[in-house]
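The structure appears right after this line, and notes come after that.
Shown here: the complex without one of its protein chains, the others still in place.
Should a chain be cited, it is by its letter among A and B, assigned in written order, with residues numbered from 1 in that chain.
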Amino acid sequence: MTIELLVFYVFAALLAFAGLRVITARNPVHAALFLVLAFFTAAAIWMLLRAEFLAIALVLVYVGAVMVLFLFVVMMLDINLDRLREGFWRYLPLGAAVGVLVVFEMALVVVAKYYASGTLPMPADPGPGYSNTKALGRLLYTDYVYPFELAAVLLLVAIVAAIALTMRRRKDTKYQDPARQAAVKRRDRVRLVSMPAEKKE
Amino acid sequence: MSASDLPILLPAYGEILLLVLASAILLVDLFLPERLRGLTHWLSLATLAACFVLTVQVVRATGGQAAYTFGGMFVADLMANVLKLVVYAAVAAVLVYSRRYLAERGMLRGEFFVLALFATLGMAVMISANHMLALYLGLELMSLCVYSMVALNRDSATSTEAAMKYFVLGALASGLLLYGMSMLYGATGTLDLTQMAQVIAVGQVNGVVLVFGLVFVVAGLSFKLGVVPFHMWIPDVYHGAPNAMTLFISTAPKLAAFAMAVRMLVNGLIDLAGDWQQMLVVMAVLSMALGNFAAIAQTNIKRMLAYSTISHMGFMLLGLLAGVVGGNRFSAPDAYSAAMFYTVVYVLMSLGSFGMVLALSRAGFEAEELDDYRGLNQRDPWLAFLMLLLMFALAGVPPTVGFYAKLAVIDAVIKAGQIWLAVVAVLLSLVGAFYYLRVVKLMYFDEPRDAGPIAPGRDVRWLLSANGLAMLVLGVMPGSLMALCLVAVQGLYPLAR
Partner (left out) sequence: MLENYFPVLMFIAVGLVLGGVLLAVGRILAPHKPDPKKLSPYECGFEAFEDARMKFDVRYYLVAILFILFDLEIAFLFPWAVVIPDIGFFGYAAMMVFLAILVVGFVYEWKKGALEWE
């Protein structure tokens, strides 16, 4: 139990540090890499909450795919760092006010009697044979089949939208069609011409 | 699990058909040559018609009773079915109005129709959601389609900017909504709206957590409705989006947003009505004030109608906030049905007025400025007359239906004992009448500036005529629609006797 608590505090501190660096790092690529660290530590905390499948999915999907996209976008945008920082001080008061408000509200909820630590019983450790993934699967494909299929439709729409918005045929590419290359016959390339021998003058 | 656990699919037949046909259209469109693109248009209209008929059949089969399926996540009560019918009809009208406009601008792509149909599916899911998860997924399905529809004209910087704003602010609102939902889940231990209502009714729930969850949920909701203080996206998005997309976002999604408000606040959280009604009072008054005053200053009709949307949605909220008086729900059916009637009527008015913008636009010309409407009476008296009806309806001038809709809502507010709120609403509506009537003045008493041809096509002309005259017919005979709204609202779970 104490080791678990120690691990939790280490990861929580790392998560807070990484989150802070995401918004303070000058270089957007560094910020994106700190976000990767934040996802990793968040995954570790979820693991401590015994949500093993979600923790692994977070690493697989967010660290593996979403962050790659983030890095692409960061590179694609060719961000001008100085212009990005313009107006920082101007917007600071409003941003700080909203931030303080959110912190206050969260504190109110977390500190409130209902969620304070100790009021809710710690779920019993179900033992080494228990699989969170199985428990999730049993619900997801039966009781929650409706949201599950809706998720498929959402993914379909995302495919359609992404292609509709970014696909362009480029005319200037020197594209080789392997199918056509492979289908070439000898007679398409070589022509045998029989010519009568000519005398040298 | 065994085969007998298969959920009853009957209540969701309409959605299933829509999903299957929309996917089919996506595939068919891929293999169509460019010159047959019109076929996609007709297939989409046929799909909507089929869903309309099937939904009517579902109502017959269930006898108008609420039918639950998918473990209680999906509900097909009368309100859901009625709203879905209006959504199908509204989307079909949008497709008819926007076809020529899109074709002239090279945007008549299969993706437009497919995204519109999937957005319709999202709206239907929202309307029928009895579970916060389903509600959220429906909302995202609709929003994702709408964001990309706004950005579909990729070479236009203003459309892209509008889509970007819409997307970023929409994502923020979704985040607020999810945060609120997670707090409600933390407090009640369920996401099912029926169960949530039961848990709250029993008591024993931490009030602080519940109210904070409610605040975030209402904030997310008010973004989707586009009411102050979450209205900032409306003018920019309406203005920046291509006219056809503006027509789309200003009509059917409003019905879905209304349904979402009813599902969350009435189905799930009616025992907190004392809390959320206060929030709605503030939002309604601010929306009506800001919408009506800011609209006066506009010279662009799309921006003007955008601010008018804000004020109308504020007015609609008046109906929602008049339902529960001192913990007493006796007047709730009247108030909520007035709000529903108002929303349906608003969608009809918005369809007509943005449809008119599309009808007057032509290749290379957008009839967006108020000046483009000068002397419309001399150029095309019939269209000018229809626009007059629509503007009168928006302003709430009798005998158009806009008057009756406003009357019903104000009646509900007065019955709830909020006299001052009714007075404010009437005064602000008078302010609003100014800018609608200015359009009428421009059409009838000014000389035309633009001499281009007006050729909206026969189908658009017929539909616009029906749409405009509906303002008059419904205004003279609002009884049946009003009665339908009342029966629909009475079927809601917390109000059913």
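Quick note on the criterion: contacts are C-beta pairs under 8 Å (C-beta built on N, C-alpha and C of every residue); 3 or more make two chains touch, one makes a residue touch a chain.
A quick note: this is a predicted structure, and the numbers were derived from the prediction, not measured.
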Out of A:Leu5, A:Leu20, A:Met106 or A:Ile163, which residue would touch the omitted chain in the full complex? A:Ile163
Subunit B positions in touch with the non-displayed chain are 1-3, 5-6, 19, 23, 26-27, 30-31
Give me the subunit A residues in contact with the hidden chain, please. 4, 7, 44, 47-48, 50, 52-53, 57, 60-61, 64-66, 68-69, 72-73, 75-79, 125-128, 130-134, 136-138, 140-142, 145, 148-149, 151-153, 155-156, 158-160, 162-163, 166-170, 173, 175
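Note that in this section only the chains that are shown with their structure count from here on.
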Of all residues in subunit A, those that touch subunit B in their complex: 105, 108-109, 112-115, 142-147, 150-151, 153-154, 156-158, 160-161, 164-165
Residue numbers on subunit B that touch subunit A, as the complex places them: 1, 5, 7, 19, 23, 26, 70-71, 73-74, 109, 111, 114-115, 118, 121, 125, 131, 133-134, 137-138, 140-141, 144-145, 147-148, 151-152, 154, 183, 186-187, 206, 208-209, 212
